[in-house]
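Excluded from the complex is one protein chain; the other protein chains are retained at their positions.
Chain naming follows the written order as A, B and C, and within any one chain the residues start at number 1.
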Amino acid sequence: MTSRDVLFVAVGLITAAAAVLSVTNRRVLHAGLWLVVALGGLAGCYLVLGAELVALVQLLVYVGAVVVLVLFALMLTRSGAGEVDTSSAHRWVAGAVGAGVTVLLGGTLVAAYGWSEREVAGPSNDAIGEQIFGTWVWPFELLSLLLLAALVAAVAVATTGHRRQEGER
Amino acid sequence: MELPLTVEIILKAVVVLAAFLTLPLAIGQTEHKVMAHMQGRLGPMEAGPHGIAQLVADGIKFVQKEDVTPAAADRWVFRLAPAVALIPYLIALAAIPWSAAWVAADVPASLLFVLAVTSVGIFGTLMAGWGSGNKYSLVGGMRAGAQLVSYELPMVLAAASVAMAAGTLSLTGIAQAWSWWWLVWQLPGALVFLIAAVAELQRVPFDAPVADAEVVFGPYTEYSGLGFAFFLLAEYAGIVVMSLLFTVLFLGGWSGPWSDTLGPVWTLLKATMVAILILWLRIAWPRVREDQLQRLAWVVLVPVALVQLALTGVGVVVWG
Amino acid sequence: MSPALPLLLAAILAGVGTYGVLARRHAVLMLIGVELMLGAAGLILVTVGQFDIGQVGGDPLASGAVLTLFVITIAAAEIVVALAVVMAMFRTRGDVDLTGEAQTVEAEVPDETSPKMGEVLG
Partner (left out) sequence: MTRAVDFPWPDWELPTLPLPGVPDIPIPDLPGTPAQAAVLLAGAAGILGLALSKRSSRTAAWIAIGSAGLVLLASLWQMYSLHEAGDPRISTTIGPLAFGELVVPLELSASRLSALVAAVVGLVALIVQVFARWYLWFDPRYRQFSATVSVFTAAMLLVVLSNDVLLTLIGWEVMGWCSFLLIGHLSAKDSANRAATKALLVTRLADVGFVLGLVALAAGAGTTAIDGIIGHWVTIGSDITVAPGQGAALTLAMVGVVLGVLGKSAQLPFQDWLPDAMEGPTPASALIHAATMVAAGTVVLAQLLPLLQAAAPARVLLAVLVSITIVLAALLAFAQPDIKRLLAWSTVSQVGLMLAALTVVPVGTGPDAAIMHLVSHAWFKALLFLAVGWMGVLTGGTVVRYVVSATKRYRTLRRPVGIGLLSLAGVPPLVGFVSKELVLAQAEHGVQHGAGTAGTIVLAAVGASVPLTAAYCMRAWLILDRGPRRRAVHQPGAQQGHEIIDDFFAEPEVVEEAIGIEEAESAISSSARSAVAVLGFLSVVGGLLAFTPQLELDLVINLQLLAAALLLMILAALAVWVASRGVGSRDAAARLPVSVSLATERGLGFDRLYRAVVAAPVLRLAHWVQWLDREVLDAYVRAAVPAAKLLGGALEQTHPRRPAPGLVLVLGGVVVLAVIGVVVS
């Protein structure tokens, strides 16, 4: 095992543990905070893998914005009280499905790519930039459209309910 | 001067820590004094000559105070929040260059790094707001969350404009690519960045999250002693980081006469000016209402930042 | 290093995410599961991109990193819309419970003028 392996195992363990906690914790806001740790850990994994641009974007967009929104929604829905998990039987079935996914995915991937040591040699930031605005420019532009559509849709969905409610009063 | 790697890292860490501990205090002291003079009064005069040791005295006071955790608080979240608020700025400070050679951690995409790391600091506020078990804190935390998410966008866009102009994401590279006419070319972006930075710091006029007349002290209502001191430190550290970042991005960092030797001094000088500008805003301006605040971000800053991006794009294509 | 480690982590994250989606009855918490699954997808993409797996001569199109960036962007769009839906649901139903009977008729509107802090803080 190289030092990179050790580093990855450490960060990966934190990530996995935080992920597990974020889906099992019964206090909703703690679940959200564990998600922060899990996604931050994921950014760390990217960093260890040498994909620093992805790691920083993950940190900036996911942790800095997306999860904040999630926490925000948790606060706004005032959902501290009440059950947050399904019945225990349901949870067992869900656990089985989750384990199945892990086993299936892990088995397939490891079987396909093996344990052999390989060189880490990802593209540089410049190369990524050039590719985004070269090969991938149309998907990229399409993404901007998607974001716009999401923005409009979010505003539309959020305000429609509001208006209906006001209309009733 | 070749040092062993470990020694160099330790040395740099110590220097950054020292800077992190002294600069915010200096800012705090400056705030006291500048505010006092602008308001035509003396300010703290008792501790030390001309009140210089006031902040040290404050620190001692904070340490002596009892650290109360409210009964309704979410204990761990409440306790961790000050640290989460503070540490990102420490990490960010390490990546900001003072001159071409004076940079603790010269990571390749340092601009993105600084922005990404500082964006994590928001969790400190959110955690404090939630964890205090206090309705004012919750409202303040939500205000802070909304404000920070809104202002992060124009801030990143304005920074992206500079990065585009310089053709690099490295802060060192940006400062080296800077030339004086960027002052005009990037002016809209600079204004957007400055406004967004003040909003990110939740300082007047964008301090609705901690508006004392409405929500007591927002997320920090329940804190006392060291926890409160940490938040205060985080705020001043934020001013330091944002001033330095603004200096490096828009004012050319260490460029100036004899920048080979005097580089860090120039950086410090410019950053001080920016910091005083931020302090001045607090003293001179009234608070912006919550809806006005959101409006400003989405209706003014984001479009201006986008226009600046387009302007930069045109400039890069035409002159580049 | 071995690509098996990140791939295994991705498998774990995907499984945990699936569990989160299935086992939670709180809509926002369910979204957390979705985010974990998306994270797993991103991790697989990055791993494949960084290790030149499956192709000779590296990743000339930088597809691993670029596609991960796309995934992150799409996730941002997805979460925004999803949260808007959750907020609308909360407004009309007063809760975000997913196990209950799906309702087409609007249920009672929560009284928003006096938030009960005890309930809020749980």
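Assume a residue touches a chain if its C-beta (ideal position, glycine included) is under 8 Å from a C-beta of that chain, and two chains touch if they have at least 3 such contacts.
What you see is a predicted model, and the numbers here were worked out from it, not measured in a lab.
Peer 1: For the unseen chain, which displayed partners does it touch in the full complex?
Peer 2: Counting the whole assembly, the omitted chain is in touch with A, C.
Peer 1: Just name the one of A:Ala19, A:Met75 or A:Val101 that touches the chain not displayed here.
Peer 2: In the complete complex, the chain left out is touched by residue A:Val101.
Peer 1: Given the contact definition stated above, which residue among C:Leu8, C:Leu22 or C:Met87 touches the chain not shown here?
Peer 2: C:Leu22
Peer 1: List the chain C residues touching the unshown chain?
Peer 2: Residues 18, 21-22, 25, 98-102 of chain C touch the chain absent from view.
Peer 1: So which bits of chain A touch the chain we can't see?
Peer 2: Counting over the whole complex, chain A touches the hidden chain at residues 86, 90, 93-94, 96-97, 100-101, 104, 107-108.
We adopt the following convention: only the chains that are shown with their structure count from here on.
Peer 1: Using the touch rule from the top, work out which pair, A-B or A-C, shares more C-beta pairs.
Peer 2: A-C
Peer 1: Which integer distance in Å separates the CA centroid of chain B from that of chain C?
Peer 2: Chain B and chain C have C-alpha centres separated by 31 Å.
Peer 1: Can you check how far apart chain A and chain B are, centre to centre, with Cα atoms defining each centre and the answer in Å?
Peer 2: Result: the chain centres lie 27 Å from each other.
Peer 1: Using the touch rule from the top of the page, what residues of chain A touch 2 or more other chains?
Peer 2: 27, 53, 57, 65, 69, 72, 76
Peer 1: Touching at least two other chains at once: which residues of chain B meet that condition?
Peer 2: 74, 138
Peer 1: Where on chain A does chain C make contact in their complex?
Peer 2: My answer: residues 1-2, 4-5, 8-9, 12, 15-16, 19-20, 22-23, 27-28, 31-32, 35, 38-39, 42, 45-46, 49-51, 53-54, 57-58, 61-62, 65-67, 69-70, 72-74, 76-86, 90-91, 93-95, 97-103, 105-106, 109-110, 113-123, 127-128, 130-132, 135-136, 139-140, 143, 146-147, 149-151, 153-155, 157-158, 160-162, 164-165, 168-169.
Peer 1: Per the contact definition, I'd like the list of chain A residues that touch chain B in the complex.
Peer 2: 27, 29-30, 33, 36, 40, 52-53, 56-57, 59-60, 63-65, 68-69, 71-72, 75-76, 125
Peer 1: Considering only the defined contacts, which chain C positions touch chain A in the complex?
Peer 2: 1-20, 22-26, 28-29, 31-33, 35-36, 39-40, 42-44, 46-47, 49-54, 58-59, 61-66, 68-70, 72-81, 83-92, 95-97, 99, 106, 109, 115, 119-122
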